[in-house]
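Please find one structure pasted underneath; my questions will follow.
Excluded from the complex is one protein chain; the other protein chains are retained at their positions.
Chains here go by letter, A, B and C, matching the order in which they are written, and residues are numbered from 1 within each.
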Amino acid sequence: MTRNPTDLYHSLIRDQACAPRNFGPAPPDWRVFHAENPACGDAFNLALDLDGGRIRAARFNGRGCAVSTAAFSVATELLTGEMLEDWQTRTEAIQRWLAGLTPFHPQWPDALRAFEAVRQFPSRVHCAALPWQALLKPQPGHTEAPS
Amino acid sequence: MTRNPTDLYHSLIRDQACAPRNFGPAPPDWRVFHAENPACGDAFNLALDLDGGRIRAARFNGRGCAVSTAAFSVATELLTGEMLEDWQTRTEAIQRWLAGLTPFHPQWPDALRAFEAVRQFPSRVHCAALPWQALLKPQPGHTEAPS
Amino acid sequence: MIDAQWIAARRAEFPFFTDSGQPPPAYLDNAATTLRPRVVATALARACTDLTGNVHRATHHWSEETTMAYEAARAAVARWLGAAEPAEVLFTRNATESLNWVATGWGQARGQPGARVLVTAQEHHSNLLPWRAALQRCGGACLVAGVQPDGRVDPDQWHAALAQQPQVVAFPLVSNVTGIVNPVAEWARAARAAGALVVLDAAQGLIHHPPLALAASDFDFVVGSGHKLFGPPGIGFLWARRAHLNWLPPPLLGGEMVATVTATTAQWSEPPWRFEAGTPNIIGALGFAAALDYLRGLDRDQRTNHLRALTQYAQTALAAEPGVRLVGARPESAGILAFTVEGIHPHDVAQFADAENVAIRAGRLCAQPYIEALGHESLCRASFQVYNDESDIQRLLVGIRRARAFFLAEHKP
Partner (left out) sequence: MIDAQWIAARRAEFPFFTDSGQPPPAYLDNAATTLRPRVVATALARACTDLTGNVHRATHHWSEETTMAYEAARAAVARWLGAAEPAEVLFTRNATESLNWVATGWGQARGQPGARVLVTAQEHHSNLLPWRAALQRCGGACLVAGVQPDGRVDPDQWHAALAQQPQVVAFPLVSNVTGIVNPVAEWARAARAAGALVVLDAAQGLIHHPPLALAASDFDFVVGSGHKLFGPPGIGFLWARRAHLNWLPPPLLGGEMVATVTATTAQWSEPPWRFEAGTPNIIGALGFAAALDYLRGLDRDQRTNHLRALTQYAQTALAAEPGVRLVGARPESAGILAFTVEGIHPHDVAQFADAENVAIRAGRLCAQPYIEALGHESLCRASFQVYNDESDIQRLLVGIRRARAFFLAEHKP
């Protein structure tokens, strides 16, 4: 055991987890995305105020661990003012980076680097990936199980 | 490997397998019992001419290995003149003896001892037990599978 | 009665400890899966090397020997469970599969519109979802007996539901979340008296439980997993009374389980083989039997006393820890302790525990409805075994304190 959890909880992650930005309910006409991490019981809604394809504002709501909370908090900041589609096409690559499979993409915003240490903690990759997974899951977007 | 197959094929077994007694079709009004050994593909009918509970005559039909053929041949000889129920209540005990779990019962006819060596050949126990299993399976007696 | 020497002797039997440095790691995730004693690894390697050929198939002596070894493992499980005969024990891959076989098979053979199955709000998903699916298919309804705030199943709700005459009553021996031990003998008696089939999910807690003596019990089906009993993962059992094996449809069709196949029909083999289509996990079965052997070699009273003492120690220590709240903790807990740390997500607590070389589990614990009924979204869980001692609990406390120091201290510069 040489991994240090304080690496994982990079100061940005801790800050955003303890004082998340853009947290709370969103107006009902915003588009809602949903993601869960069944292993830890995290469940979040990400709400986007869309103007055509552009994200005017983003908010999130729900409960989860420090890493997933911070990931959503950071995501709301990054997404504001961006084209939704641009980030939707990026989510696969971000998840691959988090999983340690590919290097950081130079065109991604630096704030994402706060999650660099997650790459050493395989069971936390899902937490950090959660907002990006959500982007591909507009509600209702799950496979509805038959029971 | 110290087991010798010629032990298994005790002279009585070989004789009865090569020249089975009471072999061939039986009149249609005889009561038919059926047993199979799926592992080797043995399948036999045992037909009894019943007078009340007493077996007037017994015949068998089908195809199988030397051990099962001899077992049916011997069984037809042993059963003739006996009460069906007496042998039905005995079949469990005979199978247990064949499986090597219990000693030979002094009241059983000596001819059964020809199958003594089967006890050293676990995969042949089923073959020798087949006629006794059949006794509990008057036709139709199998679980009909749904396909 | 925490006997350091006894624990040291246990640790010496588990490569997990002998292969790791000092201080020994604190493995407190035993409810997920137990560690495996060296004898089990040896049994697997030996079975892999010594057993040749397939079971129940060939005339050659190697196959006969393999068959005998596999059937001896079945007999060992049957003996351990107090079953009437080995044929009542089916080898499955795990308790989840066992429960699916019972629920799906019952639904196919006996499910009717309006049929009712009674479960508890305490269920592991594996004893809930198969029943819901089976009932949905046959047009029946699932009755769920709720839990009290203390985590126990509400007896009034349970008896009221039983009065609705469910065809099946299923419940867990021990909750995998809170370690609560259910009054299963009493429930089984009542359910049987009400004419229901009684299904016991014994995946959790069987390792510490007095012998179930199934032959003389009121249970109809009992399931468990080898990997919670010091055995390897991938092997479990379904015990069923002989009579039920005659109506339970075989879950898988194909080689080995069939006696005769014609162009349009098929006749199944006898139980238990009817339920074991294809080549089974022979090596896993032998590993499981070796684990039961190991378990039988440990004095039961000593095990029980150790577990009780350590659980009480842990309950006391965690209850006294600032910010920690126990969930559903009871004196009779089967070595499982659920808790939360105020203001910190269980996942983050577990991460800090891991940094201290302490394994605990965090999350929904495959029992989401139960956890929500207790007012939580996720929990931390520590669970104990023969190789755990007080220092493991102390190390867990260190992890908790570090997590609190990190997250709750004033951290802005």
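Convention: a residue touches a chain if its C-beta (ideal position, glycine included) is under 8 Å from a C-beta of that chain, and two chains touch if they have at least 3 such contacts.
What you see is a predicted model, and the numbers here were worked out from it, not measured in a lab.
Participant: Indicate each shown chain that the hidden chain touches within the full complex.
Facilitator: Displayed chains contacted by the hidden chain, ordered by label: A, B, C.
Participant: Tell me which residue among C:Gly105, C:Pro130, C:Gly179 or C:Gly328 touches the hidden chain in the full complex.
Facilitator: In the complete complex, the chain left out is touched by residue C:Pro130.
Participant: For the chain left off this view, which of B:Pro5, B:Pro25, B:Gly53 or B:Gly81 is in contact with it?
Facilitator: B:Pro5
Participant: Which of C:Glu71, C:Glu88, C:Asp220 or C:Glu256 touches the chain that is not shown?
Facilitator: That would be C:Glu256, which touches the missing chain.
Participant: Touching the hidden chain in the complete assembly: which of C:Leu326, C:Ile360, C:Leu379 or C:Ile400 does that?
Facilitator: Touching the chain that is not displayed is residue C:Ile360.
Participant: Residues on chain C that touch the omitted chain in the whole complex?
Facilitator: For chain C, the residues touching the absent chain are 15-16, 19, 25, 27, 29, 32-33, 35-36, 38, 40-42, 44-46, 48-50, 52-54, 57-63, 93-97, 99-100, 124-130, 132-133, 144, 225, 227, 232-236, 251-256, 258, 260-264, 266, 277-284, 287, 347, 350-351, 353-354, 358-363, 366, 368-369.
Participant: Spell out the interface residues on chain A facing the chain that's missing from view.
Facilitator: Residues of chain A in contact with the hidden chain: 1, 3, 36, 38-40, 43, 121-124, 142-147.
Participant: In the complete complex, the non-displayed chain touches which residues of chain B?
Facilitator: Residues of chain B in touch with the missing chain: 1, 3-6, 8-9, 14-15, 17-18, 38-43, 63-67, 69, 121, 124, 127, 146-147.
We take it that only the chains that are shown with their structure count from here on.
Participant: Taking the mean of the C-alpha atoms as each chain's centre, how many Å separate chain B from chain C?
Facilitator: 44
Participant: Round to the nearest whole Å and give the separation of the Cα centres of chain A and chain C.
Facilitator: Centres of chain A and chain C (C-alpha means) sit 35 Å apart.
Participant: Just the number, please: Cα centre separation of chain A and chain B in whole Å.
Facilitator: Distance between chain centres: 72 Å.
Participant: Indicate the residues of chain A shared as contacts by at least two other chains.
Facilitator: Residues: none.
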